[in-house]
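Other chains dropped; remaining ones untouched in position.
Just so it is clear, A and B label the chains in written order, and each chain counts residues from 1 on its own.
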Amino acid sequence: MLLAKVIGNVWSTKKLDKISALRLLLIQPMGDDLKPAGNVLVAADEVGAGFGEMVIVTQGAPAMQAFTKDELIPIDAVVVGIADNLEMAAEVAGKKK
Amino acid sequence: MLLAKVIGNVWSTKKLDKISALRLLLIQPMGDDLKPAGNVLVAADEVGAGFGEMVIVTQGAPAMQAFTKDELIPIDAVVVGIADNLEMAAEVAGKKK
């Protein structure tokens, strides 16, 4: 999954019925050292994430399993958790520098 | 999902029957600050998007769920909504600069 920061909302009045009830977030994926890396994406929110929070984002076919509907919906990115804390081993992290 | 701008149409007379009824758009994915980023893609249109509009594009296996046909079709990118407005938190957006 990606680590990403919630940076905004996306409003869409004209969209498929299958995704009409979803809250769509703008997210910025994080790379090394928790700095922004890669393009901004749109992800559905299933945990109630707030602006500025670090979140865990599932992509692709697995994203469809985050929803409890009877049918699969065309969503390829979804926030599945809020990352409260990242614990990195000092020794291991040091090797990265 | 990707944020992308509709930049054209793709015409194809010789294509698989399964996708023969679809309108195929040329889209330019957007990166940070809503500037073009990454290669142009071809996406099926299911919401009636027009040239120059900012759209939300679902990719991969979830894209197949945008269609209401009985069988799955070989489409890996589909416009699922038009992005009317992007709301970005000033504080969060500022951190990106």
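The criterion applied here is as follows: contacts are C-beta pairs under 8 Å (C-beta built on N, C-alpha and C of every residue); 3 or more make two chains touch, one makes a residue touch a chain.
Quantities reported herein were computed from a predicted structural model and do not represent experimental measurements.
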Number of copies constituting the complete assembly, 2 shown: 5
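In this section, only the chains that are shown with their structure count from here on.
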Distance between the centres, which are taken as Cα means, of chain B and chain A, whole angstrom: 18
Chain A residues touching chain B - in the complex, by the definition given at the top: 5-16, 18-19, 24, 26, 28, 36, 39-43, 51-52, 60-61, 63-64, 71-77
Contact set on chain B toward chain A in their complex: 1-3, 29-32, 37-38, 46-48, 56, 58-66, 78, 80-89, 91-93, 95-96
